[in-house]
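Below is a slice of the complex: some chains, not all, each in place.
Chain nomenclature is as follows: A and B, assigned in order of appearance, with residue numbering initiated at 1 for each chain independently.
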Amino acid sequence: MLSLTLNSQPITLSPNTLLDQLLAQYLENIDLPFAVAINGVFVPRQQYSKIALNQGDSIEVLSPNVGG
Amino acid sequence: MSTWQLADQVLTSRLLIGTALYPSLDIMQQSIQASGAEVVTVSLRRQSTAGQSFWNELKALNRRILPNTAGCYSAKEAITTAQMAREVFGTHWIKLEVIGDDYTLQPDPFGLVEAASTLIKEGFEVFPYCTDDLVLCQRLVEVGCRILMPWGAPIGTGKGLINPYALKTLRARFPELTLIVDAGLGAPSHAAQALELGFDGVLLNTAIAQAHNPVQMATGFKYAVQAGRAGFEAGIMPERDLAQPSTPVLGKPFWLAN
């Protein structure tokens, strides 16, 4: 199993999980637009299905919020 | 009311407004309406219930969105945040903040130029939140910025324009650029003053959101930018050191004649 973090929360995944699988699982109830970065690097939407997650990856999923 | 050009948009209002710090989303929505602003700033954060409600309100407001990179302390962070914002909001506009100091929240001139350079090459329309440093501004222009957003004062201080001399210098030296005072304004008169100096607009958040009555304060700032712009266009009288009567001296009765 892989240990990684999603928005700083520890999660475990089976090896070879793709990013879009993770997102489908974790964001199923969310109706907000979002974007993803892995280890501080932006991942465009078109690559979600091509990216396999790795041990220790730090995944950020961000959505609109208030700002000044 | 006349229009102006901000990047690829034709706008009427010269007020850009933030979406943070309001007592409630309802008051935010009313304040933005009252302000007349056509551009609103937003951020990217992890999902939350509040974020969901905000998003619904934001869509309903139907304003032009200017995402920021608030909270970034390096060019790399700001670039990643900008790239994510472009995808989320479907806009190549980015309010570029690279903070150089925790206490003053002032822009980092070095990181800012680096991030702006990269983002412009990637096709962004960069709105850099910068200091009033002329040389920094020249560098930003050299890497392709067409818009500059120097601070009036540190974010959230409400001090107004702490260095009008520097701001006047920027306006004089960059007659063709779009210049917007971003941050530090506290009162409508500060916004009017910025416009009177020839700045194209102002961007603010705290002064409205944290007023006792944000909706009314939004109205105040709406009028302030109209007041200042009209003053600038109409040509403000030069300051004089000697008093000059307005009522005519000709035709005065004899008892006023000496």
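To be clear about the criterion, a residue touches a chain if its C-beta (ideal position, glycine included) is under 8 Å from a C-beta of that chain, and two chains touch if they have at least 3 such contacts.
Source: prediction; values computed, not measured.
The full set of protein chains in this structure file adds up to A x4, B x4.
Just so it is clear, only the chains that are shown with their structure count from here on.
For the pair subunit A and subunit B, the distance between C-alpha centroids works out to 34 Å. Looking at the complex, you find that subunit B touches subunit A at residues 18-22, 28, 41-48, 50-52, 54-55, 58, 67-68, 70, 76-77, 80-81, 83-85, 87-89, 155, 183, 205-206. Residues 7, 27, 30-37, 40-42, 44-45, 60-68 of subunit A are the ones touching subunit B in the complex.
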